[in-house]
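Below is the structure I would like to discuss, written out as structure tokens.
Every protein chain except one is present and positioned as in the full complex.
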Amino acid sequence: MNESVISIRGLSKTFGTNRVLDHFDLVLHRGENLAVLGKSGSGKSVLIKCIIGLIRPDEGNIEVLGQNMLNLNREELDDIRVKIGFLFQSNALYDSMTVRDNLEFPLRRHSFRLAPAEVNHMVMEALRNVGLEHAVDMMPAELSGGMRKRIALARTLILKPEIILYDEPTTGLDPITSLEIINLINAIRGKFGTSSLIITHDLKCVKLTADRIAMLIDGHCHVTGDFEGLRSSSDERISPFFS
Amino acid sequence: MQNQAFNTVKLGIFVLTGLFLLILSLYILGKNRNLFGVGFELKTHFEEVNGLVTGNNVRYAGIDVGSVTGVDILNDTVIEVAMSIDRKMRDIIRRNAVAALGTDGLVGNRVVNISPGKGEAPFAVSGDQLASRKEVSTENMLQTLSRTNENIAVITAELREVVHRINTSAQLSELLNDRTMSADLKASAENLRRATAKASDLMSQASGTLSLAYEGEGALATLLTDTALAGDLRVAVQKISEVEESADRLVLHIDEAAKMVNENLQYGQGPANALLRDSLLTYRLHTTLENVEKGTAAFSENMEALKQNFLFRRYFRKLEKAKKKETESR
Partner (left out) sequence: MPGLSKWNAVMIISKNSGVFLQEIGELSRFAARFWREWLRPRYEFREFIRQCFVIGYKSLPLTGLTAFIMGLVLTMQLHPSMIYYGVESLIPSMVGIAIVREVGPVLTALIFAGKIGSSIGAELGSMKVTEQIDAMEVSGTNPFKYLVVTRTAASMVMLPILVIISDSISLYGSYLGNNIYERTTFILFFRQVFDSLVVADIIPAVIKTFFFGFAVGIIGCFKGYFTDKGTEGVGRAANSAVVVSSVMIFILDLVVVQITDLMNLYD
């Protein structure tokens, strides 16, 4: 349980004069669910986009599965990205494509090695995992918000990643749907043994999914601890999250 | 997937249509320029080519048969033109064919016209050099016109002379007293006078045309290079020379007649009245007068022909208009 899959040291990122991340440090261990808590606009999305390589940090060091993400060339980066699932806050479904094509898209890198039947099997299995097999030929615009989130999750799962980065998986969903998503997150860990970084400010989600919690305050990792430990904290910067 | 395949078919049709049209147009143009057809090469020499360039058409009896592939200066007076000719023409163009420069339409490109030569000759083969004919150029045309002008001047002078002689000849004036003859003669003399007037008219008109042509780049200058028109003009010139000849003959006849009358009067056996009753002389005089009439008629006819000639038509029309205006203003 102590092997680290992601380790971040001294990560800094400034947009113009807005210093979003300031010497941020974090370690994600294999098989754990780590929640990053922070208020809106604190730079949580920026943090995981730095991890996956969508945003290049100004300073610092990111190691994923033993590789330094900042020194990789395009091919190596693509190779490692296959092992990382990323659930976008906005889902980012390809709205010109059907659900099936959306799910096949990440498979394209391997599609020349996969038989059509095999591709179909993988798509249907991913949809089964999120319980939306019937939506396979629909367009994203025809889906509800919760369905879209689940399709996005299915797309993230289709390559069976070792690590999944969730960017606010439950934001904007009703409590029942968000519970479904939370259950899915836990089920995925149980089924595939993935390590997850869950970015959220939804307390219920934190409580039900996280083994460990990191607080992102003022651009750096303020504190890490478990749910109960942090809830009983007397720190005036932490307690508002748990009230 | 079904849908995708269908789209691909449409796309394929679309792309192939485009490529087909492109290749088709290139093929047509290539055929126009003989780019794709393998031809055989003929050469010819010109003194000057008047703006002929590589790619201009070569025609045989008016049909496109090839294109100019090279225009090279051999020395200060000889320019060699190389032409690529369609292979099909191998059994048609003979070695004695003649090449000439021409223009495609009024304002079109330069072309090389090949026309068959006279007599028998073997078929031309690749590399043969054809004889060339000098182009009927604007310059030449204007020179011909000048000469015509001069000729007309001479004719007019001679005609005037004839009239003068008729008018002043004592014998003839006596003849004119003769009742039977006088009307005829008077008419003839009148005709002659009119012919003279017409001739000098024509002369001034020709001069006008000439100066118009010399004035520069006008339509006439271009028109003159047109070979068909050149032919017309040549006919006109020829006709005018004919008039000249007939006028000459006229003068001779009248001279002869006058001389005879003279002789008869001097050495004859009686007065003019008697002589004139002489059947032979009367007959000769009559025919002479007839000739004079015919001559003047022919001259008028020629004048009419000239009027109808394309080149002068506009000028005559202008003249008529001016006259109309004048009469109207009066």
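The letters A and B name the chains in turn, as written, and every chain counts its residues from 1.
Basically, a contact is a pair of C-beta atoms (placed from the backbone, for glycine too) under 8 Å apart; a residue touches a chain by one contact, two chains touch by 3 or more.
Not measured: the values here are computed from a predicted model.
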item: Touching residue (missing chain; options A:E3, A:D78 or A:E142); value: A:D78
item: Omitted-chain contact residue, chosen from B:T17, B:T77 or B:S126; value: B:T17
item: Hidden partner chain, residues of subunit A it touches; value: 49, 52-54, 74, 78-79, 81-82, 84, 86, 88-90, 92-96, 105-106, 108-109, 155, 159
item: Residues belonging to subunit B that touch the chain removed from view; value: 4, 7-8, 10-11, 14-15, 17-19, 21-22, 25-26, 28-30, 32-33, 35, 53, 55
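The working rule: only the chains that are shown with their structure count from here on.
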item: Between subunit B and subunit A, distance of the C-alpha-averaged centres to the nearest whole Å; value: 96
